[in-house]
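A single protein chain has been removed from this complex, and every other one stays in its place.
Our next item is chain A:
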């Protein structure tokens, strides 16, 4: 195990800069998720950490060693790839033991390590099978087994669940989390799925356009997003945004006044943010016109017109209203957010 430090890491392809100076400190044994939309540079950053991409500027340190110029094999890392990258002509056991073969590890020790890893991941019955004879989830477990047999200082996961169906993704998410809790190896995990990030991470790094938008614990990002991008990215369904300005009696949007936290000067032009789950049904509340009602069993998602803006509300109650009817809602001002109308940064 080891800590990982990225200091002012940059990457350019010719004149095109794709990573613009990333600073991240990952503590020993921490599970850090790099999350962001496609093209934000998260996989590139992971490949740079692995040594599969060179870095243009800055330093990457694993433990006390700067590894900028070290080959991947000398960084003591193990990586799980998006498409598993299993050697299709080798059995599960051979795949898992392959990396140890080049490290002059005795055959008996390799067999022991493979058996140990297979035991952890429930792969013992499949050791003699080829990857093509396994399901997606089993292949993913083999890829993880290949990583853990080496007992590396750092695990790197590059969108490992993106090829699995939704149900299996949830199962594998739990298995990866359990594996980390058991081994306590420092882990850097890349995903574009904010639910994966929220449920697995000790710390989330939100990236956009090759820059860090915010670093923090999952609930910190959820409760106090640093800017409008993070607010919109974290949480599902996304936070609602309503443009307007701060008035004497609340936030004045087009056709409606909404409760907002105190402290922001009156007249400030801003973007009002409220999460769908932070609306509460109340007959005496602010009136909103129902546009769509989507019952989901445990909750009801309602698309409604608040003033002139279409917003989504998520209610634990069952909403019986029909499109065109109005419902009353209330909003807890403590759970609302204000962002600068120009640069999107959090106000207050």
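Going forward, a contact is a pair of C-beta atoms (placed from the backbone, for glycine too) under 8 Å apart; a residue touches a chain by one contact, two chains touch by 3 or more; residues count from 1.
In this text, contacts and distances are computed from a predicted model.
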Name of the absent chain as recorded in UniProt (options "Sigma-54-dependent Fis family transcriptional regulator", "Rieske 2Fe-2S domain-containing protein", "Potassium-transporting ATPase KdpC subunit" or "Multiple sugar transport system permease protein"): "Multiple sugar transport system permease protein"
Residue, one of A:5, A:99 or A:191, that touches the chain absent here: A:99
Identified contact with the non-displayed chain, of A:35, A:48, A:79 or A:148: A:79
Interface with the unshown chain - residue positions in chain A: 47, 50-52, 71-74, 77-79, 81-83, 85, 87-89, 98-99, 102-103, 132, 146, 150
